[in-house]
Every structure is written in structure tokens, then in C-alpha cells.
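Note that this complex is displayed minus one protein chain, with the remaining chains in position.
Let's turn to subunit A:
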């Protein structure tokens, strides 16, 4: 073959056949995920359709859940609690994240350490800490009663309020981190450009910073929501016996009533709740970003 022949050959399409070798590094984690995640999850979902009579596919267990007002209240309570925590966390984390993203002061490192430090103590430890502060004989109530401002202790724990306070504290660092990444990605010159064009501090936040940090806000809301919805220790300890959410109800069904299929239903519903929120959140993000900038 002459060299001109070689030149006239049209180049082969560069797309290579799929080589299995390139997926090899993915094998160990995939196998691991299949065994510790996918299979148990599948078993749980299957369990939720298992009938008491041995039937493999029945909606009995779901019917039992949805016809019980107490259980429905638990589902509703889970959503409410997680939603409140998501909002509290995001609202509180935002100013901290903004400060951390923009400050050049040497206090920045200190604030950053303080914001993340709570994660070093375990959830249970921190929840007990809040119990000491919030319970009827706890720090706040003792001081208020001692000073004569109230005669009966305020209901700060064993209810939604206590759980939301505790969970907000537990989840806050995650909210700060996800907002921080997003705000750090906003060019500081945009703020200067807005400022020199006559925008006040408030307008800059409303028209520039907030719209551009929508991805961070959404991810903070979602992380806080899913972490709260699946939290067990904090609702169990700070909520008391009467405060039931899906996570504590699953535990109860498995341990006290030994009703595995019903527990599986609750777990599936918890999963659906979190997936729905994640899906709704990511879809809202795109739309919100367009709307906010007017």
C-alpha cells in the first residue's frame, strides 16, 4: 500500500467499542451497594406487600396504615417536623454562610470552627444537652420560675417545639456547608457592580445574592428535610412518648408489636416522602431561579 492510499482512507469513527475493563474499578463498590443497600431495600419493599395469610402481593398492610388516624398523624407529623427544621436551618445557616463566604477577617476561621464543631459531639450527646436545657426542670424553666416570671414550667420539650430546636441544632452545620459552597461560587464583583449602579444592601441581597444562591438554598432545605425525616434519636429523646414520627414508629412496630410488614410500610412511606421532596425541590429550583430575578 502506498502512502497516498493511506492518506485517502477516511478516518474511522473514533468511538471505541465499550470495553468492560473500564468498568472494572466500579465493580467492588457496586457489589457492595447491591448487598448492603439494594437487596435489603428490595426485601423491605417486598415485605410491605406481604399478607398475614402468606399472600405475596397485597395492599392489606397499606390499608391498615391509612385507616389508622394515629399512624396518619405520625406521617403528617414527620412532614411537618422536617419541613419546619428545613426552614429553620436554612434561615439560620444563611447569614453564617454568607459571612463565611465573604469575610476576610481572621475571625472567619474561628466562626467556621464554631459552626462545624457541634458535629464532633454525637447526636445523642447533643440531644441530652438540649434536654437539660429545655425540660420542665431544665435550665430555662428553672431560671424563669426562680425569677418569678412564670409559675408553671413552659412546655419546651416533649413536643414539636423541643424536637425542632434539637434537630435544627443537629442539622445546622450541613445547611451551612451546602450554602457556603453555593455563595462562595458567586463572584464578589457582582455585588460591587450592583452597588456602584446604586443598589442598596437590601436590593443586592434580594436581586443578586438570593437568586444566585437558589441551588444552595434548595440543597440546604433538602439535606435538612431528609436528615430530619430519618432522624431517630432526637425525636425519641426530646419528643417524649407521645411524639411519634415515622422513624420512631418503625422502631416501635419492630420491637414491641413485632409487626414487620407494617414497619416496612412505614419505611416505604418515609422513603417516598423523602424522594418526593427531593424531586419537587430540584424541579422547583429551576423555576424559582427564573422567577426570583425580576
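The working rule: a residue touches a chain if its C-beta (ideal position, glycine included) is under 8 Å from a C-beta of that chain, and two chains touch if they have at least 3 such contacts; residues count from 1.
Rule of thumb we're sticking to: contacts and distances are computed from a predicted model.
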Listed names "Spermidine/putrescine ABC transporter ATP-binding subunit", "Cysteine-rich domain-containing protein", "Tryptophan synthase beta chain" or "Cell division topological specificity factor", matching UniProt entry of the absent chain | "Spermidine/putrescine ABC transporter ATP-binding subunit"
Per the whole complex, from A:131, A:208, A:245 or A:277 the residue touching the absent chain is A:208
Chain not shown: contacting residue from A:28, A:148 or A:198 | A:198
Kindly note down the residues of subunit A that lie in touch with the hidden chain.
-> 187, 189-190, 192-200, 203, 207-208, 211-212, 289, 292-293
